[in-house]
Every structure is written in structure tokens, then in C-alpha cells.
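Complex shown without one protein chain; remaining protein chains in place.
The block that comes next holds subunit A.
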Amino acid sequence: MVLLRSVPPPTEGVRHEQGETTAVLDGKGLGTGTLYVAETRLSWFDGSGMGFSLEYPTISLHAISRDLSAYPQEHLYVMVNAKLNDEMQENAHDDEDEEDECEGITEIRFVPSDKAALESMFSAMCECQALHPDPDDEDSNGDFDGDEYDVEEAEHGQGDIPSFCTYEEGVSGLRAEGQATLQRLEGMLAQSVANTFHMAGVRTDETNGEFDDAVEVDAGSTVAGQFEDADIDH
């Protein structure tokens, strides 16, 4: 509920009270009255009982406007995220063509005769806004169960990711395609490493004269040869 027409101005928890304040709602002047910046709600009443109150969660933003070329008087600007009509009641949302979620906004200007009070009015509103945070929504991050990427599992290698192929299981566990890929990759690795080191047992295309006495072996047979004693067949 945005406006509470029959609710009187608050008497408790009033952080700031500013008399001689004109209220302008969407460009329509409502006369001069008193602004109450209370912890429970923001209220304005004109002294004859007519007025309105705003709930803080409905106030999108508030600001001090000092630019006289934009508006002829310095004032406190308040943007309410609801559409309010002349009868001070929240407008029923009739528009069926409305695509957006937002229901429209209302701009209210509170113009105090004492411009020096604007800072206090602004600060009081800031304090009161902080007292009305939105209730804890459902976790907007969602529940990362099931199909979502599980950070913990991935980082501890306990997820659905395939375990590493070890030599004990043997490259014979790979299909021909896989073995070919493995050899190609090892070759690539050997290429780049051989530029700095010469790894025994790894076949490289580059023959370094410095290591002529090295035994050149076939990478394909190296694996089996090196781990002959390994239990390959499971």
C-alpha cells in the first residue's frame, strides 16, 4: 500500500519535521503543509487533515534539486515507483498493453520555505530508507544443485569429469583415435620441450647434433617398453 489517506501524521520516530513545505505531486501543487520524515513512513499534511503518506520501500530515490533553471525553487525531489492519481490512491493497474514490469512513477517535490533545511530533510530520509531494506528475497543465485556447475566438485576432481588416464591402465585403454591423439599431443609437447631440453625416450623430429649418441626410440613403443612390468591388462 503506497498511500494511506486516513492515517494521521506520525508522532513517534520523527527524524525531521519541516513546516511551511509545499508539496507538488506530478506537477500539481497541493498547497503548503508540514513534511514528517518518520522512521515508519514519509508523511505530508496540510494542516486541515488532508495529506498523504509514503512507505519507504516504494521510494526509488530522493535527491536535493538546486538547479533553478530546471525548477524555479530548490526542493527535495522524491521518485515513487508507483502511479498515483489525484485521489491519492494507488492507481489500479488497468493497462493491459503494459509490457514492462514497472507500473509507472510519480514525482513529488517538497519545497520548504527554509532552503537551509534541505540537507537535513535529505539526510533524515536517507536514514529512514536504511531502516526499510527489502525482505530477504529467495536466494537470487538460485540453488546450484543438479545441472549447475559445481565448483567444489570440479576443483576436487570428484565430479562427473572423467578421471585421468594413467599409464597403469595403459594407453591400450584408449581407442585408436584416442591413442593417435595422445601421440600427437605428446609429440607436440616433445617439440616444445626439446627446444630447451632433450628428453630421453621421447621421439622428436629435431635431432640435435649434441646428442648424437642418444638412442632414438619410437614414442609409440616407448610406453610399453618403459612399463613392461606394469600391469596393463585389467
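What we mean here is this: contacts are C-beta pairs under 8 Å (C-beta built on N, C-alpha and C of every residue); 3 or more make two chains touch, one makes a residue touch a chain; residues count from 1.
Criterion: contacts and distances are computed from a predicted model.
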item: Per UniProt record, name of the chain withheld from view ["U6 snRNA-associated Sm-like protein LSm2", "Proteasome subunit beta type-11a", "Integrator complex subunit 11" or "V-type proton ATPase subunit"]; value: "U6 snRNA-associated Sm-like protein LSm2"
item: Residue ranges of subunit A at the interface with the undisplayed chain; value: 56-57, 59-67, 70-71, 77, 79, 81, 100-102, 105, 107, 122, 125-126, 129-130, 133-134, 137, 139-141, 144, 151-152
